[in-house]
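Excluded from the complex is one protein chain; the other protein chains are retained at their positions.
Each chain carries a letter (A and B) given by its place in the written order, and its residues are counted from 1.
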Amino acid sequence: MRLSEIAVPNTLLARVAEAWAGVPAFGWLFWLALAWIGMIVFAAGAADLLPLPSPTDMDMLARRAPSSFEHWLGTDRLGRDMLSRLVHGARISLTVAILAPLIGLLIGGALGILAGYFRGQLETLVVAGVDVLLAFPPLVLALAVMAYLGQTVANLTYIIGVLSIPAFTRVARAATLSIAKREFILAARAMGATELRILLRELLPNVILPLLAFFLLGVAVTIVVEGALSFLGLGVPPPAPSWGGMIGEGRESLEMAPRIALLPALFMFLTVLSFNVVGDTLRAHTDPRQGAA
Amino acid sequence: MTDLVSDSAPRAGTRVDAQPLLRVDDLVVEYALRGKTVHAVSGVSFALRRGETLGLVGESGCGKSTLARALVKLTLPRSGRVLFDGIDLTALSGPDLRALRQRFQIIFQDPIASLNPRRRVADLIAEPLRIAGVTDAAERQRRVIDVLAAVGLDAELALPRFAHEFSGGQCQRLCIARALILEPELIVCDEPVSALDVSIRAQIINLLEAMKARYGLTLLFIAHDLAVVKAVSDRVAVMYLGKLVEIAPTNRLFRGAGHPYTALLLQAIPRPDPEAPVPEHVPVGEPPSPLAPPSGCRFRTRCQRAAPRCRAEEPALQEIAPNQFVACHFPLAGDAPRGEAVP
Partner (left out) sequence: MGLASQRAARATPEETPLLALEDVAVELPSLRGVLRAVDGVSLELKAGRTLGIVGESGSGKTMLSRAVAQLLPRGAKLSGRVAFDGQILSELTPEALRRLRGRALAFIFQDPMTSLNPVLSIGSQLIETLREHLRLDTLSAQRRATELLGEVGIPSPEQRLKQYPHEFSGGMRQRVAIAIALSCEPKLLIADEPTTALDVTVQAQILDLLAREQRRRHMAMILITHDLGVVAGRTDEVAVMYAGRVVERAPTRRLFKAMRMPYTEALIAAIPELEAPPHTPLKAITGLPPDPTRRSPGCAFAPRCPRVGERCLAAAPPLAGDGVHDFACWNPLRPPA
């Protein structure tokens, strides 16, 4: 008996092609968001190679200058080039924004998967531990750590990362619980697979997508958190540029040159929005693929 | 007499041994639910001869799925033993158990959920081979293509695809292929066709029969549909609320059921024949909960023939006719009970 109706392509390329054909899931907003992220990431990565003036060079003669040929987006109150600061700020903001949730993903994800798969005492322990962590007021904890251990980008990344662990644990555990009870896990066990093999080859490929989607949303949130801390002067230490810090510095120039505060705010807004859109789209797209009966 | 003998003998071509391939001794499986205990399987004993197909019927809550999983040690029993080819499964664990698993397999009710949605068919079917340590990729490929052909699927079309691209019936074929690839001796089929359409059901049943002949399998076929069970089984066992209430050769069971519950099941089957009179079903309520099974005979709350003895004393399986065992104080057909025996 030949399969006669199999015509659904399932390679990524085919799906992209389907998307071009107008499948609603990957809409134009998604591609726009992806383009923005790509651009920002590239710019942040290649910051040193781009023909930009140094972000810390102060040109006292051209303070709060409007956009010109030398300074495409003008200068801030200390005469530093805005575009350059935005790009270098992107590098720092994105580094924190990606590395911090990565800590959450790796540690929280692993804990959640193990808790959800093995259940029993391990699960109780993990859930209790995560609850304890959640009980700490996050902002206070962040400030305390920064004050005690020093205000550096590294410490900032660590503390935000640790604070994001509970959320990832919950998502991972929930996804694992719903998948681990499906028959294909049982079937793998019935075939004689070791638990480790089941975890890596059967469970992980199914859990990784919702986790990844959640990770992208976590990136968006972290940008805002880091931005808020830096705005208060408690995040990335000056003179290193960061978007939040730039907004904070731009406060006093709001009457004379509002663009100094608004430009970083705009960049932050667009980046957060883009990560949210991409994360949301991926989440919506992967959920039905989980084989909902 | 010859009638009964031929009932229990499988078709020509399959090897039949006297030593049972699978023996179950007083198996008890319980699990906790919201603080209470569910008595899913309460002391079930039977033997499965090599080369035969044993059908197992029962309604929801009777414990047949739990029993199936306990037989392949996916669920741990609370007490009792399962012996596969003389080897005590309950005492086995770790690498020994995993190695033995190659000799018996299980197919589940939901074929689509039984396949990992993120892996391609080529991977899925080859997985048992990988686990068994077949490292030669070419050999794996060859065996996968062979077994796919055996179950009626075109390997070239199927291999690169994912499970969700197939229909329910085709997925079940894939599951059967996966179960067959290591050429096991026993396959436990847990309601393999209940989720499929009527026309596909027939295809899969025919396929299972063909595979049984080709690979010399022994089957435990679990279903709630008596007509389906009759089509494939040499013997039929009936379960009710965790207990085995009747076990007999197929023809014997259908012509002269011994247990009142079996008779109830037979009567309730809808026949596709408008001439057949629709019996006025006496409302006998619903099965009691496995959380609190009735004392004595568990069927007594729905039984027309219940007597005080049924509440006080739990009936044991007794041979009321050659090879027909019934757990009832007042069985329907057959001669007077001849005393206990393990079927």
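As a working rule, contacts are C-beta pairs under 8 Å (C-beta built on N, C-alpha and C of every residue); 3 or more make two chains touch, one makes a residue touch a chain.
What you are looking at is a predicted structure, and each value in this text was computed from that prediction instead of being measured.
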item	value
Touch with the omitted chain, as defined above, among B:Ser42, B:Thr218, B:Thr250 or B:Gln318	B:Thr250
Option from B:Asp85, B:Glu183, B:Glu209 or B:Glu314 whose C-beta touches the chain left out	B:Glu209
Touch criterion as defined above, residue of B:Val228, B:Ala248, B:Cys303 or B:Leu317 at the omitted chain	B:Val228
Missing-partner contacts on chain B, residue numbers	11, 59-60, 167-170, 197-203, 205-206, 209, 224-228, 230-234, 250-251, 254, 264-265, 267-278, 280-281, 283-284, 286-287
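In the analysis below, only the chains that are shown with their structure count from here on.
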item	value
Euclidean distance of C-alpha centroids - chain A vs chain B, Å	50
Chain B residues touching chain A - in the complex, by the definition given at the top	69, 72, 74, 97-99, 101-102, 105-106, 108, 110, 112-119, 127-128, 131-132, 152-154, 157-158, 161-167, 170, 175, 178
Residue ranges of chain A in contact with chain B within the complex	1-3, 5-6, 8, 10, 182-184, 186-194, 197, 201-202, 205-206, 289-291, 293
